[in-house]
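Inspection log for the structure reproduced underneath, given as structure tokens.
Only a single protein chain was left out; the remaining protein chains are all shown in position.
Chain nomenclature is as follows: A, B and C, assigned in order of appearance, with residue numbering initiated at 1 for each chain independently.
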Amino acid sequence: MSGANKQNIGWSREEMAKRTALDIPDGCYVNLGIGIPEMVAQHVPDGREVIYHTENGLLGMGPAPAEDEIDPELINAGKKAVTANPGASFFHHADSFAMIRGEHIDVCVLGAMQVSEQGDLANWSTGEPDAIPAVGGAMDLVAGVKTIYIITRHCTKEGEPKLVESCSYPLTGKAVVNRIYTDLAVINITPGGFEIAELAPGISFDYVQQRTGCRLRVGPQLTAAVSG
Amino acid sequence: MSGANKQNIGWSREEMAKRTALDIPDGCYVNLGIGIPEMVAQHVPDGREVIYHTENGLLGMGPAPAEDEIDPELINAGKKAVTANPGASFFHHADSFAMIRGEHIDVCVLGAMQVSEQGDLANWSTGEPDAIPAVGGAMDLVAGVKTIYIITRHCTKEGEPKLVESCSYPLTGKAVVNRIYTDLAVINITPGGFEIAELAPGISFDYVQQRTGCRLRVGPQLTAAVSG
Amino acid sequence: MIDQHIASLNAAAADIFDGATVMIGGFGEAGSPIELIHALIDQGARNLTVVNNNTGSGHVGLAALIENGQVGKMICSYPRTVGSKVFPDLYRSGKIELELVPQGTLAERIRAGGAGIPAFYTATSVNTPLAEGKELRNFAGRNYVMEYGLRADFALIKSECADRHGNLIYNKTARNFAPIMAMAAETTIVQTGALLEVGSIDPEVIVTPGIFVNRIIEIANPAQESQLIAEGRSYP
Partner (left out) sequence: MIDQHIASLNAAAADIFDGATVMIGGFGEAGSPIELIHALIDQGARNLTVVNNNTGSGHVGLAALIENGQVGKMICSYPRTVGSKVFPDLYRSGKIELELVPQGTLAERIRAGGAGIPAFYTATSVNTPLAEGKELRNFAGRNYVMEYGLRADFALIKSECADRHGNLIYNKTARNFAPIMAMAAETTIVQTGALLEVGSIDPEVIVTPGIFVNRIIEIANPAQESQLIAEGRSYP
């Protein structure tokens, strides 16, 4: 759909993580999903102190260790080796999900297969009969964390829109997403549906609309930017 | 009812605690109520290792400290200063009652106002309109601990029976008591009601029956002792 | 930057509002945040619903808060401690409301509130007056009563040591309700014996992670309730 040069249009994975990181406030508790969301931590602007929660029992997660400092018993939810920052704490799984379910985590950043204009999220199963269903902590996170950000390419590899009127894949949660960061735009979920808050450099509203499964609106910020 | 010499008939408080202590098995986890039950710990036979739980967050409770070693933040459920034995652990209230409710404590020894022949226990309120109701952990203990022993004088100060057909005071729990240790006898709760397992020295079955609110039976052990 | 340190007791308690639900840690005097309670007396918020295992002793701490007429309702398991006169007198004269909850159910309701569990079932209190009006349900042949999670606007608790992120450890049986109250309150205010630099407490032994804490004030030498009572003290 987007042609041979699709890698050069819009934001890269790194840029999507960087753009998301701008919206992580100082002093908040954040859970980052596997994949692009993990990269957000590297891009939080200097001067902001953010504490990372990983649902397998660590608050105050730090970056990956040097090769010779890996402890296979100090890992994140993606089962990769991590470190513990000063002020970190370890706890068991029930306490860890009490933090999530009890709405103590401020922000969670996840990937997506589909997001609907009501903020429904599908990111755990294609629903195909031979798929091995695996949910992990995704349903707990979207049910319990106050603010849910999604980072995802705007379309699938096959060029199908991931932002849709209603999800065809099994849901992770209903009306849970607050904001979506794609390679093309930053999109808020509003009572009126998808609202574009920001466009990637060189990307037009129409370009994004053509690649979206339902009607987009232009947010007030973007209107100001366009008219200004 | 039992006359001027009532203090000299049957078991003393100390002897009741001592008799109960014989039935605390080696290696078990025990919660002792306030009053005579607390005295049981001093009388567990040598060679048995028993671990005491106090519901305010300590497993491995030891005896009272010397006067100069009192820590007002190391107390038992009766709010008296205690010590922590080697192997003790501290935990919060929800974890402490998870031990109780989850049936991890083997034996609990409590006092009683009334016990019915079905094993109903009343030990928290007289139900009088001007009484300040206070339940503490008693209802949790009788609902969760596997074996409930009661230590109580056989009659009230006014000479009324405490072992009754059915409790007139508000219940702590229904069908929860396994065994009762009074100043006159050891009584099991059986499907057939109260069954005397043992009589205090010099006490006859008839003497106990006269001071009990419903029909007593003679247990097989006692029959053997009498006939033998 | 995360620095939960508050310099003054007045500032720590400033925004506790009339009608707020306030959980107060402690089992008797063990773990009672007596300086924070006295700050709440100074501050003067009224018509509070207070959650504590007891109702205080003598005329200091929680008993003084009640005596000062600031508490409209107590949620507790045992309002009849030795030396507890204030609550019984007010209760008998109908001037304070009481919700009596079995101690384990109280603890579990607080833990549930903090863990996002709106309700759960327990066998505790079934067939007793404390189950009256509550929903009963049978699981695998046994009856259980449904109990609701409990949350609060504020928690006042005491810890042994803290760091500026709000990580806490406790002293012995002073731990009691504090860790679960910290989870269940919108704003958790801690008085601590020693405020340490971040990283000073071993991550393996932290009992309350800082995520559950909002404000910390250092009270290096807290008053001991029993000693104040022995001295015949009252507050204010």
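The rule is simple: a contact is a pair of C-beta atoms (placed from the backbone, for glycine too) under 8 Å apart; a residue touches a chain by one contact, two chains touch by 3 or more.
Because the structure is predicted, anything quoted here is derived from the model rather than measured.
In terms of the touch definition stated at the top, the absent chain reaches A, B, C within the entire complex. Shown as candidates are A:Ile9, A:Cys28 or A:Ile75; the residue that touches the absent chain is A:Ile75.
Among C:Ala20, C:Val50 or C:Ala112, only C:Ala112 touches the chain left out of the display. Contact with the chain not shown here comes from a single listed residue; of A:Phe97, A:Tyr149, A:Tyr181 or A:Phe194, that residue is A:Phe97. Considering the complete assembly, subunit B touches the hidden chain via residues 26-27, 29, 47, 49, 51, 53, 59-60, 84, 86-91, 94, 97-105, 144. Interface with the hidden chain, as seen from subunit C, comprises residues 108, 112, 115-123, 137, 139-140, 142, 144, 148, 169-170, 172, 202-205. By the touch criterion stated above, the residues of subunit A touching the omitted chain are 54-58, 71-75, 79, 84, 90-94, 96-98, 100-101, 125, 127, 130, 132-140, 143-144, 170-174.
The rule is simple: only the chains that are shown with their structure count from here on.
Ranking all chains by how far their C-alpha centres lie from the centre of subunit C, first place goes to A. Each of A-C and B-C has its own count of C-beta contacts, and the greater count is at B-C. The mean-CA centres of subunit A and subunit B are about 58 angstrom from one another, to the nearest whole unit.
For subunit C, residues that reach two or more other chains under the stated contact definition are 111.
Those residues of subunit B in touch with two or more other chains do not exist in this structure.
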